[in-house]
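Every protein chain but one is kept in place in this view of the complex.
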Amino acid sequence: MRGLILSILLSLMIWPALSPAGINAYVFDTPEHEQRFKKLAAELRCLVCQNQNLADSDADLAKDLKDEIYQMIQDGKSDTEIIDFMVARYGDFVLYRPPVKPVTYMLWVGPFVLFVLGLVVLVMFVRRRNQDVLESGELSSEERQRLEGLLREQRERGTSGKRKGK
Amino acid sequence: MLPELGNFALILAMSIALVQGVIPLIGAARGIPGWIAFARPAVWVQFLFLLISFGILTYAFIVNDFSVAYVANNSNSALPLGYRISAVWGGHEGSLLLWVMLMGAWSAAVALFSKRLPPEMVARVLAVMGLVSAGFAAFVVFTSNPFDRYDPAPMEGRDLNPLLQDIGLILHPPMLYMGYVGFSVAFAFAIAALLGGKLDAAWARWSRPWTIIAWMFLTLGIALGSWWAYYELGWGGWWFWDPVENASFLPWLTGTALMHSLAVSEKRSTFKSWTVLLAIFSFSLCLLGTFLVRSGVLTSVHAFASDPTRGVFVLMLLAIVVGVSLTIYAWRAPQVKSAGNFALLSRETLLLSNNVLLVVATATILLGTIYPLILDALNLGKISVGPPYFNAVFIPLMIPLIIALGIGPLSRWKQDEFPRLARLLRGALVGSLILGVLLPWLLFDSFEPMVILGTALSLWLVFTVLLDWRHRSRHKANLWKGLFGQPLSFYGMSLAHLGVAVTTIGITYSSYYSLEKDLRMAPGDELELGGYLFRFEGVQSNHGPNYTATEGIISVSRDGKPIDTLHTQKRIYTVQQMPMTEAGIDPGLFRDLYVALGEPLGDGSWAVRIYYKPFVRWIWLGGLFMAVGGILAASDRRYRLVAKRGAEERSGAGLVVQES
Partner (left out) sequence: MKARFLIPLVVFLSLVGLFMVGLKLDPREVPSPLIDKPAPSFSLPDLHDESKTVSTEDFKKHKVSLFNVWASWCVACRQEHPLLVELSRQDVVPIYGLNYKDKRSDALNWLNRLGNPYTASAFDEKGRVGIDWGVYGVPETFVVDGKGIIRYKQIGPITEEAWQETILPLIEKIRAEEG
């Protein structure tokens, strides 16, 4: 029962975050600053939202964090410093681009491994299929065509007595 | 009174589905004709009761019966009628009832269009669908019943979530569910074939049109969802790799692989056990999606309100359906013999590589989606996996896929030679590369490498499709016949592949050349973006049936000539007091102009977001092409001719059908 009340109360707390479009009118010194801000706001997670980045979120905390990022860019901090700032306070959870560390090796390397595995399986499958057919003593389609051709010739010779030229 | 009847009808449907699931299966296994014949009538009755149940719930919404809890939670008397009806599937319970009802509809369709199939096969297919229906119906009846009542009944409802009060929502879930449920047909066919021990070309031919239609609906559903997110959510994005979005994309990927694999199984009698596995995977992924969305295991903007009991039930359902089917697969599939071999360079191999790439993509996206859960479960910390990751791993996989897509239709079955293909394709290759460099430069004065790659790949597809047309029309009597006398499935394939090209252009150009500006604007302020002049005229008040709004007016001109006046609103929906932004969009084939109103900044000025988005509509246009291509392919004569042949064979005559 407690848990139910708790979750209802918590969800009430974050309700405003569901309204979209976090539009803020920051003024940047250079277009490069603006680009950096957009990229950072897009790659950082809004912690009170249900899966939105800071750029799209209207939540109070998102606005506060965007103000922080803006301020840090104005102060000349680098992207790495800004990201480290966020991670020091909120952990890796705040990053939409997972950091490359031992726990995420499988994540980053996995797709490549799967791709190579898939290719290997494909080639092995095709090769083995060809081998199976040879070993099973079945006629390959080439051989069957030759056989049919020979049989046809046999029949023609039988009916006309003469070999027809092409 | 009525809602109780609705519940009762649902329970009846569930019971019938259960019986429909058991009797025909036993009948088919033991060869009892009466039990086998039970399947069809059971389906009709089940569907009838589901229609009644769904109809009663819809009626409750129409007449504002707030004594029904689900209606009270999702509707309001000020809600316009259209949305009151679509609110039926706006929440968890109702959307599940929609799912169950659609399963009944597809089962009825299979029962209707399967006259030419052997009775045991029909029995098995309908039985499998019946078991799945029964499982879902049980889920609704016991844990998520939309007919539960409030006592005393509230005077008013809590209103439908404003985000859902939109045409996109009216269409998106039904399309999506038609797709998900449609894949249960391919799944049922696969299980039936495994149980019956007969996996022949005929099985592939029967399965194929059903699979294509299901895929078509899923394509539309996903495209609609993406389009809706774009114009409704006010952030100009159209895909976020959100777990629920991924949940719909995964079965689409394997479904595409399945469609192509069925083509091979049908024509060449190979890949059989692999195709069966793909059919099982595709539907399993649909079920997995249902679990992910409704269990609360992953966070998502789309997630329904979750509840641990429901999560456990869905997981059990998933575990049983997929576990049993994979066990049947492990037991029966080794006995399936595929005929024939083929060279390393052949159409079979190219189609198989299409399959491999799609399945690898599926596994990759699944990995990224559940990785945070894996780490959390192993107590290794909490991370997030978002668009930067998915874009980085997905796009490289698509490149070889698109290249193979171009080569495939032009390659020969069984064995092809590299020199022949090289000669055939050289022109297309050179043309794509040259135009790939020229187009971005001509249109946007840029040499962005990824755009060149995207353009080249799309043009590669266009040129190879044209080559295919030319190739095929050569063998016909005259040009007219050559161009227009091909079977429908050929046009379907071409259109669908062109759709991929169109979507690729859309994604590439809108991703790299979009311009966005968030700024403060007072009435009279102007911004120049993308060659257009945006002028903020000011705000005015406005209102709708269940909301009040502040409306921003922005006029757009280009080179002095007025183009359009855009209206964007900040709405407050009265009941839930929820604010929402409605963007103002000037849609165009080659560009969208998009404005959204933010917060008032005092002294009459406002935060405004302005976008210039080139080619963004091409993303969904491509999806539409793919869907229409699917319809064409599924309506191919040979599926209908086979029906005729089946009838004639039974009446004694024979007919030879030329397969293309």
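Some points to look at:
Per-chain residue numbering starts at 1, and chain names A and B are given in the order in which the chains are listed.
Assume contacts are C-beta pairs under 8 Å (C-beta built on N, C-alpha and C of every residue); 3 or more make two chains touch, one makes a residue touch a chain.
These numbers come from a predicted model, not from an experiment.
Note that the undisplayed chain, when the full complex is considered, contacts A, B. When the whole complex is considered, the residue among B:Gly296, B:Gly340, B:Pro400 or B:Gly588 that touches the unshown chain is B:Gly296. Of the candidate positions B:Pro118, B:Gly237, B:Gly340 or B:Gly381, contact with the unshown chain belongs to B:Gly381. When the whole complex is considered, the residue among B:Pro209, B:Pro372 or B:Pro579 that touches the unshown chain is B:Pro372. Although one chain is not shown, part of subunit A still touches it, namely residues 2, 5-6, 9-10, 12-14, 47-48, 50, 60-61, 64-65, 68, 87-91, 93-94.
On the side of subunit B, touch with the chain left out of the figure occurs at residues 273, 277, 280-281, 284, 291, 295-299, 308, 311-312, 315, 318-319, 322-323, 326-327, 329-331, 333-334, 370, 372-374, 376-377, 381-382.
Following the convention adopted for this analysis, only the chains that are shown with their structure count from here on.
Our note on geometry: subunit A versus subunit B, Cα centroid distance of 17 Å, whole angstroms. Subunit B meets subunit A in the complex at residues 163, 233-235, 237, 240, 242-243, 270, 299-301, 303, 338, 340-344, 348-349, 352-353, 356-357, 359-360, 363-364, 367-368, 371, 375, 380-389, 393, 397, 414, 516, 518-520, 578-581, 583, 596-599, 601, 607-609. By the touch criterion stated above, subunit A contacts subunit B in their complex at residues 15-16, 18-27, 38, 42-43, 45, 49-53, 55-56, 58, 91-99, 103-104, 106-107, 110-111, 114-115, 118-119, 121-123, 125-127, 129-130, 132-133, 140-141.
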